[in-house]
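What you see is the complex with one protein chain gone and the rest in place.
Per-chain numbering from 1; labels A, B and C assigned in written order.
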Amino acid sequence: MKGKQQTRRLLTYAGLGAVATVMLSGCGAQYQVLDPAGPVGQQELNLIVASVVLMLIVIIPVIAILVYVVYRYRDKPGNTAPYDPHFSDSKVLEVIWWGIPILIVAILGTETVRTTFQLTKPPSNATPITVEVTSFDWKWLFQYPDGHVATVNYAYIPVGVPVNFVLTSDAPMNSFWVPRLGGQEYTMPGMAMTLWLQAAQPGVYYGHGANFTGRGFSHTTFYVTALSMDKYQQWIAHVQQSAPALTQTDYRQLSVPSVIGNETFSSYPTGSFENTVLRDGGQYMAESMQMMNKLHPGTGSGSMPSGMTMPTTTTTNKTGHKKHK
Amino acid sequence: MPPSHLSHWGLLITGDPLIYGADASIALASIAIVYVLTKYKKWKWLWDEWLTTVDHKKIGIMYLIAAILMLFRAGTDAELMRTQLALPNLHFLGPEHYDQIFTTHGTVMLLFMAMPFIFALMNIAVPLQIGARDVAFPYLNAISFWLFFFAAMLINISFVIGGSPDAGWTSYAPLAGSTFDPGPGENFYLMSLEITGIGSIGTGINFLATILKMRAPGMSLMKMPLFSWSIVATSILILYAFPALTVVLALLLIDRVAGAHFFTITAGGNPMMYINMFWIWGHPEVYILILPAFGVFSEIVSTFSRKTIFGYKSMVFSLLLISLISYFVWAHHFFTMGADASVNSFFAIASMLVGIPTGVKIFNWLFTMFRGRIRMKMPMLWTIAFIPCFTMGGMTGVMLAAAPADYQYHNSYFLIAHFHQVLIGGTLFGMLAAMYYWWPKVFGFLLDERWAKWAFWMFNIGFYVCFEPQYVLGLMGMQRRMYTYPSGLGWTDLNFISTIGAFIMGLGFIFLVWDIIYSIRHGERDLTGDPWDGRTLEWSLPSPAPHYNFAVIPHVTQLDQWWELKQQGRQDELRPKASDIRPIHMPKNSGKPFLFGLAFFVVGVGFVFEWYAVAVIGFLGVGALLLARSFEAHPDYHIPVDEVVHTETALGRL
Amino acid sequence: MSNDHDTPQITKTFHQEKFPWQGIFGYILSLVLTAFSLWFGLAHAAQYGVILYVIMGLAIMQIFVQMFMFMHVTETDEGFPWQSLGLVSGLVFVAAIVIMSIWIMTFGAGVS
Partner (left out) sequence: MATVIEHAHGHPAHEGEHYVPLEYKEKDDSLKVFGFWLFLTQDMVLFACLFATFVVLRTHTGNGPDSESLFDVKGFIEETFILLTSSFTGGISTFYMRKKRAIGTVVWLLITAALGAAFVSLEITEFLHYISIGATMQTSAFLSAFFTLVGTHGAHVSVGIIWMLSIVIQILRRGITPALSRKVFIVNLYWHFLDVVWVFIFTVVYMMGVIH
């Protein structure tokens, strides 16, 4: 039996080693998170690798000590290992195992905080573009304030440029995740949240909703295609000329729960994104809306319709109710 | 307004073979139970000995049986899910079914398997360990059990009547609100958790009072066994965390049945507040699930290494520290909500900090074994398996706690793998270790080691085969809660392997059950009351313990009192002397706790189907029972000296 | 079995009054605190933020009035008055729930 146990330990080691090798060796595109295609994903991968290494510093000794102790002090006739039933206290040891983990947490914590703050900023200095993303049951609408075009279930972005994905939902919340570009963020009704991503190389990247939204959830796949700035602009121009417009009726159609394929539109009703956010409770999130507004570097239209000021929460909606006495 | 989607007849008629099957098997099982009870004239026995009992040991047994049944139920769910996911594009289960199944799997595993398992151990071990005759409030203890029991009934009938909840064990609004999820399914979830949650709060209060106020004379807190200490920490967490669950469920229920706007999208509702409050409870809850296991391992490691626990003081300190910190980490479940970077930073670091006291415990266990004499009995085997498994799970937890990295893991199979590794490798292994450990104390016989080893190896190997691949699947971008996935993303092989692992675990479970059945007939009887050469007071009593536990309350002078006395050949000091025996004050059995649970069940049914008259009847029942109890003059009695002497003599202790 | 705990007997804190002075004093205190809060708030005696802090402070003082004047929070028949510790830590958790929830829910208010 002891033999079996050791075998199992060994297997565990091997498994662990395998995972570590896979992680460190930058593997095929199917290991999406481990094969980032942009600076955001890369930063996150760096943090992941750092954390794996730090964790191995602890896991390996723990398992080694376990194997050693269990083997050495097993209760077997003739075992000559020392037996000391009252050995139960050691200041030195206690300091070691409070101390080392504290150190590791300090290192990992620092890295974490640094990355957390970094990821709230655009990943590079190039002039960014904005894409407004709305999740529906069970599809994704992408709106491009730049060219005023819209797509469903797929998106095109230029390479080497920070993309400001502004996220909301017109259905139960979902989460916008393109693993090879970087981590996810929730799309929530009544909120407009910012997610910075950037592609470093052209390619087609798998994306999916990551927060459960009911029956159609498994089908909330979309693809993000990164291409050169020129091609991107050509694409916009092409769409403007060739695709139909997104009407109010189409928009309402989108909000009916269903699973559909790709769609392309040459324009969309002005302010539809902001209206969605406001209709679903955005008025109460003045702070975040204003912050988002500020974060918008001059991309022409921005995401706030000009002249629209966010109502502050204290002055909203007094619908003529008199003070009663 | 009567909901139009609920017709009285439609509830049972679903047109689904799976559900008809379940309907039929439940009906058959009920008929069989009624038949057996009637044939062997066991109704009175059932009522007198079990349904009305206020004895903590019997309540513990009932919790234990319920927990194992629920492990089977939710485990079957797991096997169904894994079957569906074995290959891409399968249609073994449709999305409706799959959604219901993962929801009930998670909910039942956590609230109706792990929680009662823990309560079983608390009831079985705590009063005996601290030298008490019962818990502080035996009547409340029975109420807690029946609330749990009827809540479990409620969630289990949902599958056959009206439809199961299908919005995940987290049941996020607005998805779980009436707009997107009409019908009684979610109400089942809300009501059953509400009811069992109230019971859990009762248990928390009860054991905190028991441990703080009823220890045997001389047993200062720092001489108390670590399992009891872990229950102190757990009870504190229950006390401060469960009210949040009560509130958040009530608010969602009010939204659903009364049309309020806490978490709706319209009229100013704020769904994020649901998420926030759910995790104010939800995170402490996972530590409620792990701390008792830590307590169990402390007892077992020390007993089976024949050695004093290493670093007792820092063991106690780390328990309390974990429960404190764990109250300040809840937002790590929604790092991806886009909250302020300072919010994420704060909660990330707080989450990592939990790892430090947890690590201290791991090292203290290792060094308890160091220079000991390790006996590889079943409880110890599960403990040894726990250490690497839980450490790895905890480490991936720390990886999740690195907020920006979590943007990549969140809601992926990486997360699924993390929490199964801590829930199974930590909680479940702990519960099973404890089951083997205290089984002889409770039932008077040992579980057979041979079959137990089969169960052990199947479960362990199955575990790694099932869940390690899921880490990789997560990194490959596979989300949780998908009822199917396309081929071509490279997920097929690992999913298939994972499914094989799940079936190996299922085999392990079958061996475990077989072991119990086998041992009932062939298991070795425990005649000494101390089969493991134990250290704490419960092993100084006969197995099973008499219903008043201690004929004479022992005096305690040190940690591991029983073991130390044995070392010095003074174990007779813990035997009662006839001259010391006094009449013993005991609580009377009562049928009210059972009726109390039943009344809450009626309330539950009333809200689930929005039949308010029924709910009102239930509430009236609850009120009437409370008043009846209040007016009861003598809820207790005394066991005369003669009877105690008689019992003790029969046990050979006088 | 007498009470030979080796835990130190920290308190036996009961004391008997001939006349309910404590209650009357507590009542007056609670009235005064409430009246002050009303005046301070309704008369807009200060800026909104200041008013908030002041009336919250007054409310917190009322907790202690009730706990000490009416609820006998430090009483215990033996050992340590655990309920006091429970309440104090409870207040910490309560503050944590309320303050951190608000912190989390006001997205980004801290940065700008």
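Worth a mention:
To be clear about the criterion, contacts are C-beta pairs under 8 Å (C-beta built on N, C-alpha and C of every residue); 3 or more make two chains touch, one makes a residue touch a chain.
Bear in mind the structure is a predicted one, so any value in this text is a computation, not a measurement.
Of the chains on view, those touched by the hidden chain across the whole complex are A, B, C.
Only one of B:138, B:311, B:506 or B:604 touches the absent chain when the whole complex is considered: B:138.
Contact with the chain not shown here comes from a single listed residue; of B:246, B:492 or B:557, that residue is B:246. Among the residues B:206, B:368 or B:460, only B:206 touches the chain that is left out of the figure. For chain A, the residues in touch with the chain missing from this view are 281, 284, 313-314, 316-319, 321-325. Residues of chain C in touch with the missing chain: 1-3, 12, 14-17, 20, 22-24, 26-27, 30-31, 34, 37-38, 41-42, 44, 48, 51-52, 55-56, 58-59, 62-63, 66-67, 69-71, 75-78, 82-83, 86-87, 90-91, 93-94, 97-98, 101-102, 105.
Seen from chain B, the chain kept out of the figure touches residues 132-134, 136-138, 140, 201, 204-206, 208-209, 212-214, 217, 239-244, 246-248, 250-251, 254-255, 258-262, 264, 266-270, 273, 277, 280, 548, 553, 582-587, 623, 627, 630-631, 633, 636, 638.
The working rule: only the chains that are shown with their structure count from here on.
A straight line joining the Cα centres of chain A and chain B is 33 Å long. Taking each chain's centre as the mean of its C-alpha atoms, chain B lies 35 Å from chain C. Distance from the chain A centre to the chain C centre is 43 Å, each centre being the mean of its Cα atoms.
Residue numbers of chain C whose C-beta contacts span two or more other chains: 107-109, 111. Counting partner chains per residue, chain B has residues 270, 272, 338, 341 touching two or more of them.
Interface residues of chain B, counted against chain C in their complex, comprise 212-213, 217-218, 220-221, 236, 239-240, 244, 270, 272-273, 276-277, 280, 327-328, 331, 338-343, 553, 555. For chain A in complex with chain B, the residues that touch the partner chain are 1, 4-5, 8-9, 11-12, 15-16, 19, 22-23, 30-34, 41, 43-44, 47-48, 51-52, 55, 58-59, 62-63, 65-66, 69-70, 73-75, 79, 81-90, 93-94, 97-98, 101-102, 105, 108-109, 111-113, 115-117, 119-120, 137, 167, 171-173, 175, 177, 179, 182-186, 188-191, 193-195, 206, 208-218, 221, 280-281, 284, 288.
Residues of chain B touching chain A in their complex: 95-96, 99, 166-168, 172, 174-175, 180-181, 265-266, 268-272, 305-312, 314, 334, 336-338, 341, 344-345, 348-349, 352-353, 355-356, 359-360, 362-363, 366-376, 384, 387-388, 391-392, 395-396, 398-399, 401-412, 453, 457, 460-461, 464, 468, 471-472, 474-477, 479-486, 489-490.
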